[in-house]
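Only one protein chain is missing from this complex, and each of the others stays in its spot.
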Amino acid sequence: MTMTKVAILGASGYTGAELVRLIARHPSLQIAALTADRKAGQAMADVFPHLAILDLPPLTTIDEVDWSGVDAVFCALPHATTQKVIAGLPERLKVVDLSADFRLEDPEAYKTWYGHEHAETALQKQVVYGLPEFYRDSIKGARIVANTGCYVATALIPLIPILKAGLADPDWIVIDAKSGASGAGRAAKEANLFTEVSEGFHAYSVAGHRHMGEIDQELSKAAGRPVVASFTPHLLPQNRGILATTYLKGEADTIHAHLAERFADEPFVHVLPYGKVPATRHVRGSNHCLIGVVADRQPGRTIVISVLDNLVKGASGQAIQNMNLMLGLPETTGLEQVPLFP
Amino acid sequence: MTMTKVAILGASGYTGAELVRLIARHPSLQIAALTADRKAGQAMADVFPHLAILDLPPLTTIDEVDWSGVDAVFCALPHATTQKVIAGLPERLKVVDLSADFRLEDPEAYKTWYGHEHAETALQKQVVYGLPEFYRDSIKGARIVANTGCYVATALIPLIPILKAGLADPDWIVIDAKSGASGAGRAAKEANLFTEVSEGFHAYSVAGHRHMGEIDQELSKAAGRPVVASFTPHLLPQNRGILATTYLKGEADTIHAHLAERFADEPFVHVLPYGKVPATRHVRGSNHCLIGVVADRQPGRTIVISVLDNLVKGASGQAIQNMNLMLGLPETTGLEQVPLFP
Amino acid sequence: MTMTKVAILGASGYTGAELVRLIARHPSLQIAALTADRKAGQAMADVFPHLAILDLPPLTTIDEVDWSGVDAVFCALPHATTQKVIAGLPERLKVVDLSADFRLEDPEAYKTWYGHEHAETALQKQVVYGLPEFYRDSIKGARIVANTGCYVATALIPLIPILKAGLADPDWIVIDAKSGASGAGRAAKEANLFTEVSEGFHAYSVAGHRHMGEIDQELSKAAGRPVVASFTPHLLPQNRGILATTYLKGEADTIHAHLAERFADEPFVHVLPYGKVPATRHVRGSNHCLIGVVADRQPGRTIVISVLDNLVKGASGQAIQNMNLMLGLPETTGLEQVPLFP
Partner (left out) sequence: MTMTKVAILGASGYTGAELVRLIARHPSLQIAALTADRKAGQAMADVFPHLAILDLPPLTTIDEVDWSGVDAVFCALPHATTQKVIAGLPERLKVVDLSADFRLEDPEAYKTWYGHEHAETALQKQVVYGLPEFYRDSIKGARIVANTGCYVATALIPLIPILKAGLADPDWIVIDAKSGASGAGRAAKEANLFTEVSEGFHAYSVAGHRHMGEIDQELSKAAGRPVVASFTPHLLPQNRGILATTYLKGEADTIHAHLAERFADEPFVHVLPYGKVPATRHVRGSNHCLIGVVADRQPGRTIVISVLDNLVKGASGQAIQNMNLMLGLPETTGLEQVPLFP
């Protein structure tokens, strides 16, 4: 089989390491370059000792990459940096961008949430939003895909079909979301120390989290009119996993039946039996998303609970799923990991 | 100072141990008896080695207690058992009951949530609901106080004044609550094993948790008409702490100002500056409850976040606060522990 | 490729679930039967929801297994039960036993450590001890293999070559070992509750752990004379991973060079550069064992640190490694999982 040679830009973060973990066992992808500007020159095994068992290229700067040996790019760079890097890549390269830089279609929305003008608005127009369960066909033909954010994927996967089918009131959506600490990345910040995260729980960016722009965009498209959902992120004392508890005005049994049918053939989305709810530990390390639907006590109200692993289906796994589509590979290739429990 | 001699019934559970921890340093309470039917004959230090530094009476059965040496009782027994035990106690004893047995004023509501008839409905009528911030005067004169449940206290402390003042729509209340594992008690259950709780998160008893009856009762009293809130409990991979994220239709600044004024003189309830939110780790081991109020993005919607330590302000600390009131002691006596962090 | 049909006896424990996780993606093994006497009739997905994405046979009793459709057996049953079950299996079946029942070659040692006579001493003589790095050739021809215990594998992998080569004093061996909580299994015991394990650490079975019999046996064989090592197990507040810190009288540089050479071609054992030490998180979910060697401050003393995942290389992964050898498959088949971090 011909191997597609990929570069991972920003390989020294957790999503970079997770891309390496998954691609190392992917039958059609081969890692040709790994970049990490501040750690250039180091071996990946020095930065991530759990990857020492793999035979990997050394970390380099982006400038040092020999693009002639690269067919596709996973970009796991920080926000804002990304725009220029991707604009500067050879046009023949397929790109999956894991940052938030190209997720918002409207440059005004980008400015609102990120506080500065988007530098590559023309390029933005070519980008396809990377939630494969809803944009599969566009992704197949895309050159650049903006991989959906982790919180966003967790919330949107059940909500898009519900709103599209008009099964819930778009003005009455409360998304209470909880994420493991790996979502905060590997930067050395006091707030993310073990001592500051373990044995405790808190909300953050209440009513102000940047992922909201992305949620607004997709829910509004699904509902066919502007939607502004309540969304509150919380930090869990665990490494991996996001769980979103979503409160809706709508009939639970109808919603359950619709989701079950909608996702019946999706390889990575599973609707549990009516009344059952999932746990983050049931998807750890895998690319699966589980959804539970329960009728609330008040007639006409529904609670939907969705879970995924923020580093896999919420980031690197989904990025590979998108790349598989872009390359014409079976969508599940290299993503068959069974969840790790306990 | 005259010491009040107390018996702790059900001392082998976590709330029992927490009562011992707090009472051991209480200047006016003295532990006269500790019961644990299945562990009778053992030393408390064998059941809870962290208490070995204290000089404590041995565990006995309830039948073995010499009531002549007892002035007051903390009852930390399981649900249903409790009714008969309390009915059988000498009438002169002050009792704080930490179980759910006497919290619901309406025997029909009890039957609905607990699946069987209440056995002591006459006694129920004498019981005062034990949330001191709202029932202080009645508690002072009570013989039996039904200590508020841990989830319930977390949710009610901010919500009662909001509903009383008509500052939020009673038909639009979503309480998303998260609790540490000590709330599940010390019973040996597979679901509570370290391997089943750590590195993961899930909701449970969705739309069916028994604490809802208690929430309904108190919110309805506060609103002056029936209220049925959405309430979803989740299990956190941490020992202590409850956080409730409550979504309301109401003006955030008005709600914040009202709560700040309402709790200004409360020793254990603290409203944070507008827009700030609390973490469970900020109250660990203490009897404090912290409340944050934030305006949601949609005009006219508010997010209220409240935290407490489920074993202290949510159980044993509050029980002592109630007992202090019943005994005419300053309410904060023995409850001045500074939170333990990290 | 012809698939070998396997039965997993005792599939409702953690090692059973881990066997399923690994075998589900093994290209030459196929799960034909899953047994769990007390949970017979249930779906594996009910017992382990993280496995719901797999298409698995239902749990049955051992008696219900149709052996005609089975080629090989993984036995993950409790100690003592196992002896009779294995004795009753059709002789044509290859068996890897994950229990301790057949690990001790000497029936007297078995009696000493387990407190009763071994019931199948004749069968014991046919069994090969299942540490593939040292008994590869015998395992290839074996019908029954006794899979090495998790603590034991962690300690023995570095120690056997050191003692065989006479590089350390056999009378001066201190093994201080620490294990994650999954090593205690899934039985509902108070001592293994989240609240009893998290945020704390302790030693257990000090100077009395049953794995010592196995350590004695193998170290004595390696040294060519009786060896009694110090061995203390401790319980870590984490799910997976064992780390053994071993103190030796011997020259560190010589020991390091010998181990590096001895394991140079082993697919699952890796000796780190001299002076570097491993962490359990670097092998999580994988079949790898990492070894670090450091010179102690006192001349002539050495500290050896070894880590593995107790459920993989310490149990189910190693069992598959043994089975691969017994079936003539490449030893690494189905065991290429990259460690999961964070």
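Every chain is named by a letter (A, B and C) in the order it is written, and numbering of its residues begins at 1.
The criterion applied here is as follows: contacts are C-beta pairs under 8 Å (C-beta built on N, C-alpha and C of every residue); 3 or more make two chains touch, one makes a residue touch a chain.
Note that the structure is predicted; figures quoted are calculated from it, not measured.
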| item | value |
| --- | --- |
| Interface partners of the hidden chain - shown chains only, full complex considered | A, B, C |
| Contact partner of the left-out chain, one of C:A119, C:A257 or C:V277 | C:V277 |
| Chain not shown: contacting residue from A:S198, A:T254 or A:T333 | A:S198 |
| Per the touch definition above, residue among C:D176, C:E251 or C:E266 touching the missing chain | C:D176 |
| Option from B:K94, B:H118, B:R240 or B:K313 whose C-beta touches the chain left out | B:R240 |
| Which residue of B:K178, B:H211 or B:R284 touches the chain not shown here | B:R284 |
| Those residues of chain B which, in the complete complex, touch the missing chain | 14, 17, 20-21, 24-25, 48-54, 181-182, 198-199, 239-240, 270, 278-279, 281-286, 288, 336-342 |
| Positions on chain C contacted by the hidden chain, ascending | 174, 176, 178, 195-196, 198-204, 206-207, 212, 228, 230, 232, 234, 236-241, 243, 245, 247, 277-282, 284, 292, 294-298, 301, 303, 305, 342 |
| Missing-chain contacts mapped onto chain A | 14, 181-182, 184, 186-190, 192-199, 237-239 |
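By definition in this document, only the chains that are shown with their structure count from here on.
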| item | value |
| --- | --- |
| Top chain pair, ranked by how many C-beta pairs fall in contact | A-B |
| Chain closest to the middle [Cα centroid of all protein chains] | A |
| Same-residue or different-residue interface between chain A and chain B, half as cut-off | same |
| Geometric centre distance via CA averages, chain C-chain A, whole Å | 36 |
| In chain A, residues with contacts to at least two other chains | 198-199, 239-240, 278-279, 281-282, 284, 342 |
